[in-house]
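The other protein chains are all here in position, but one chain of the complex has been omitted.
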Amino acid sequence: MKLYEYMGKDLFSSYGIAVPRGRMASTPGEAAAVAAEIGGEVVVKSQILSGKRGKGGGILFASSPGEAGEAAAKILGGTVQGLKVESVLVEEKIKIDRELYLSITVDGSAKKPVLIASASGGMDIEDVPDEEIIKYHIDPFVGLQPYAAREITRRIGLAGPPAGEMNRLLPVLYKVFREKDAELVEINPLVISGDRLIAADAKVTIDDDGLYRQKGFPRVEERTEAEQKAHALGLSYVQLEGNIAVMANGAGITMGTLDTLQHYGGSPANFLDAGGGTGMEETAKALEILLETNPRVILINIFGGITRCDDVANALVKVKKEREIPVPVVIRLVGTNEEIGVGILKENGFEAYRKMDEAAAKAVELANRH
Amino acid sequence: MKLYEYMGKDLFSSYGIAVPRGRMASTPGEAAAVAAEIGGEVVVKSQILSGKRGKGGGILFASSPGEAGEAAAKILGGTVQGLKVESVLVEEKIKIDRELYLSITVDGSAKKPVLIASASGGMDIEDVPDEEIIKYHIDPFVGLQPYAAREITRRIGLAGPPAGEMNRLLPVLYKVFREKDAELVEINPLVISGDRLIAADAKVTIDDDGLYRQKGFPRVEERTEAEQKAHALGLSYVQLEGNIAVMANGAGITMGTLDTLQHYGGSPANFLDAGGGTGMEETAKALEILLETNPRVILINIFGGITRCDDVANALVKVKKEREIPVPVVIRLVGTNEEIGVGILKENGFEAYRKMDEAAAKAVELANRH
Amino acid sequence: MAIIIDENTNVIVQGATGNQGRFHTRQMLAYGTRIVGGTSPGKGGQEVEGIRIYENVFAAMEDHRVDASCLFIPAPFARDAAFEAIEAGVKVVVIITEHIPVHDEMDIVNFARQKGATIIGPNTFGIVSSGKCKIGIPSNRFFVPGPVGVVARSGTLTYEIVANLTACGIGQTTVVGLGGDRVVGLSFVDVLQKFEKDPETKAVVMVGEIGGNQEEEASLFIKKMSKPVVAYIAGKSAPPGKRMGHAGAIIERGRGTYEGKVKALKEAGASVAALPFEVPDLVRERIGI
Partner (left out) sequence: MAIIIDENTNVIVQGATGNQGRFHTRQMLAYGTRIVGGTSPGKGGQEVEGIRIYENVFAAMEDHRVDASCLFIPAPFARDAAFEAIEAGVKVVVIITEHIPVHDEMDIVNFARQKGATIIGPNTFGIVSSGKCKIGIPSNRFFVPGPVGVVARSGTLTYEIVANLTACGIGQTTVVGLGGDRVVGLSFVDVLQKFEKDPETKAVVMVGEIGGNQEEEASLFIKKMSKPVVAYIAGKSAPPGKRMGHAGAIIERGRGTYEGKVKALKEAGASVAALPFEVPDLVRERIGI
């Protein structure tokens, strides 16, 4: 779950990490009030779950409360990077002497947290050459110890008061990362402003699987309505542009199904992974979600392991009995209780394929026939 | 630093470990007041830094506030196990269904914390055979995890609600041990009272070397006045019964000096380890401490490493100049700046030996001459 | 021969009294897996499918040599259960559980490294040494002995490919599910190394996915392998996965795409199937059967 910048900064602040003074606002009036409270020049930043807002016109400067209100009015309700802006963060404009980059994330290869830092921060961090990027892997049983912080600071090349600030910041940032089940904590830019280090941005992603033990976070929703509905059923769903609705069980086989469809010239309407052990009721609901996308064909590809073929067949029959299915359904069904499932389908007028490629080819043929 | 039982229980209580209701009292009146507050039967326990109070008459029972006051009057100001009692702990008398033993301490061989538990707790724990004692070593980087707690509980042989209580207690006790720089946390007996586990005693020792970062503990003083004085100078001092005052530099060589004295029939008045790098001023003060014990002879055994022989010699001369030294001083002096030191001593009428055995023999001879 | 587990592997099932645990204990027994016990706190002494239930792994090990463990433990308790198995001395720990927090996964994998244990998963279908031992959840019917080692990131896609192989008369030495999560115990390279050393394995099928850089790392090892590798990479047409801010980009540095993975594998000498059902033909081609 991604956090909005203002939430990430609130989180940082609660750990004693310095952030610019400021507050979230949902209306131009609120924005002007926050600007008045801060005094002087302010920055008005659109709150969306994406980076590169600066280049997208999502960050404006203002030198009075009136200007701040106007800036907020320009941004609020509009879109930045294709995302609707519902709130802004109004904060003091800080003096920037230098911009650094700092983050901690999970390194799947090393199977450890990795701290990434660079003396060259700011918008173009992805173009900074590898030799200017510092990577430090953290043993989860040891944590980020003071000596490691000093070594990272040394490699960044800091000296004087900002070096001391960095030595203090690094273990705290790891603490946030660990205690909050974060997959990512990123500060870009981390600004040197006089003697101080200030987190001028905050990008925090909380591990969805860790949310059950992370109380006190507002729930941020990034999914479309259909995706939310699928998620509530324990299904993984992504909307796509095509006209063949797809349901399979397992992320890999769902991807394989899409690949096969495209191979035969078809165009998938969605990615729906029904998971490994979904029962009859969930399967029926998943079908409902597919139908709502108004596809030309539905392709169901089930390789039964934990999922039982008879459950899938019964679910299909149930949906058919409850409502009309206005488009053809192509089913591939093998695995656990395959014979029973195929029998149920036949009795109810569905044809079942044993081979994935044949089923995919058939679905493409039907979609293109219209 | 050992904590009094009531301090240990306050500490446990602050971590959510169940202890009997009660409070410390310094007068019979206070004891009666605490008993009245608790109601019903109470226990009045002398607060001394030693075990086996029960066998020594230091624990009395009372069934009314009046009786509690009388019990406190009996104990307060007296001695238990040779120690003066200045306070008592008055607490509810708990129902004892069973007594267990539980502690965590440092295992110098394994170089790890070790948790020790036994289903047979109570006063005679030291006589419980090894096979009824459970030892579990804790990796300091991993801590005491829930699975380990369950395994210990299983090996103790607990079932039902007390097993659940034990599973919760064990990681908390380790937390106390680790967070408070403890060398020992011991609960004996740990009482099963109905469904509950209650710490009926609390023995906690805080690592002296960790005290600098352990705020919030009252300082408990176990040393004699002379020992305190020596400790304030960074010296390690223990009072003994004999008549030859001894000073050496290093715990091992001080022990070796005592051994050698006894070998020649002498009797040491003290153990004074002046440490490895003590300067002139500290050495002079250490001499003052020795003189206060009114010995017959003083034996100084210095093998100079960090300690410089000239510093020791100068210290001796300084003391001699400032005050009369009423007893003979035998000095053994070798090592760093030996020649300078021996020169200074000779100039000032002291004789220096090079060999430890000769110096010890001389000291014994002088002590026995009187 | 086979890798990691074989007919002599003694297995316990952690969480054997739950629905999943019970069902798959029965399935594994039916496959011939030597299950010597199950665990379930508070249920020591019971029986499930004729298997004795113990309070914990330590208790089971008082009665049996235990070589491997299979976890059917809910995500919030999986870290503790895995630690228990590792500390008790179990050398192969198969974690079926999905949705384990990634910090717990890092803890598990690093604890296992310290103690010299092999973690399979989390979020895996498990591991099958065909005809000898199955630890995990795939259905029994498709796994038959033969000359091909299979290593995969995802489950059902692997069943698909294994079933295709079996249908074409190509059996498997061992089929390893690495697990679908970001942090898992084994990488492709770890398993390829074992297959390279296993005398019965004549070729390896590797089932990858877009994202991460495991397949690229595997390519470096494949270059040095004496045995042929056939790969399929899922996700040619998949929507882009979520990205971990700039940090993710810095770690991946352009790796992780379908095209990049296929290029790396082909340059390393692997055959790459465009679609899952092409795998058996490519295997035939490479081992000449």
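Order of writing sets the chain letters: A, B and C. Residues in each chain are counted from 1.
Here is the rule we use: a residue touches a chain if its C-beta (ideal position, glycine included) is under 8 Å from a C-beta of that chain, and two chains touch if they have at least 3 such contacts.
Just so it is clear, the structure is predicted and the values come from calculations on it, not from any experiment.
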Going by the whole complex, the chain not shown touches A, B
Out of B:16, B:39, B:77 or B:305, only one touches the absent chain, namely B:305
Touching the left-out chain: which of B:18, B:33, B:83 or B:114?
B:114
Pick out which of B:169, B:248, B:333 or B:366 touches the chain that's been left out of the picture.
B:248
Which of B:37, B:195, B:225 or B:259 contacts the chain that the document leaves out:
B:259
Touching residues (missing chain, whole complex) on chain A
142, 145-148, 150-151, 154
Name every residue on chain B in touch with the hidden partner chain.
51, 101, 103-109, 111-114, 116, 125-126, 130, 133, 139-141, 178, 181, 183-184, 186, 188, 203, 205, 207, 209-210, 212-213, 238, 240, 248-253, 255-256, 258-263, 268, 271, 276-277, 303-306, 334-336, 355-357
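Assume only the chains that are shown with their structure count from here on.
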Of every pair of chains, which is linked by the largest number of C-beta contacts?
A-C
Taking each chain's centre as its mean C-alpha position, how far apart are chain A and chain C in Å?
27
Measure off the straight-line distance from the CA centroid of chain B to the CA centroid of chain C, and report it in whole Å.
55
Any chance you could list the residues of chain C touching two or more other chains?
111
Note the residues in chain A that touch 2 or more other chains, in rising order.
141
